[in-house]
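My questions will all concern the structure given below.
Heads up, one of the protein chains got dropped from this complex, but the rest are sitting where they should.
What follows is chain A.
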Amino acid sequence: MIAYADFKIESLAYFSKKMPNHVRWVLQQIKSRIERLNALFRPVMHYNCSAHHEGTNMTEEASNISSDTAAYPWSKNEMFLFRAALAFAMRDYTNGEEFGVSDIHPCDETERVSFWFVVTRPNTTDLVDKGTVEMAIKKSRNRINGAFLLTDQTLEFDGIYPTLAAPVSPATPPWLIVFGVVMGAVSVGIIALLVYPLVQRKLKKNKDADDEDSDEETGVKTAEIGANDGIYNSMFSDDERFTQM
């Protein structure tokens, strides 16, 4: 007996778009039991991910995703790229299960680039549970971002928080380097300014010592050098060398 069960969708991804350059994907978890049918009961599950929503059709209206670097309109091709990227992520995470583009099912797209999606196992209609999809996306997040030229802030999966990259902290804080340079320059300056006058004084003292020597030599003028250079004052001259008696 094959029972047609009406399963609640276990994992839904809601893809939504932020203004102006955001694409937001939202995963919504349905809290209820995630029961897996055992092999015995394998009903054919016709899933209709829009069954949980107000029954809207998938609308694929072209709308613009603009980003800082490139503005491109959202289109079916972009959706195809998304499905391919997600298939890659699933393959990468599960190490080889051959997920294809047809295993990713987006639905409930809105005018704002935002939609739900579900992932089924290859060649079956089994749903892959949310946890696995989340882990796969986390692992390949950079690649998915790169495919759309977006970042963690502009492409959002609701429920998957970006792992925070630690701010780069180099081994020596850069400020210490600049501090060292400045202190080095200042110390050289201080030493130079303190030593310079001492050196100058010493040079001057040597020069003065030379000058003083030459002064002393000419201090006492002998007749040969210039004792007779002075003004001859006849008042004091001795007309007669010997006093007259």
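As a convention for this text, contacts are C-beta pairs under 8 Å (C-beta built on N, C-alpha and C of every residue); 3 or more make two chains touch, one makes a residue touch a chain; residues count from 1.
Note that in this section contacts and distances are computed from a predicted model.
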Listed names "Small ribosomal subunit protein bS16m", "Translation initiation factor eIF2B subunit delta", "Transporter" or "EF-hand domain-containing protein", with the criterion being the UniProt name of the chain not displayed: "Transporter"
Residue in contact with the excluded chain [from A:V113, A:L127 or A:I144]: A:V113
Touch list for chain A against the chain that is not drawn: 16-20, 22, 24, 61, 63-66, 110-114, 164, 166-167, 174-179, 182-183, 186-187, 189-190, 193-194
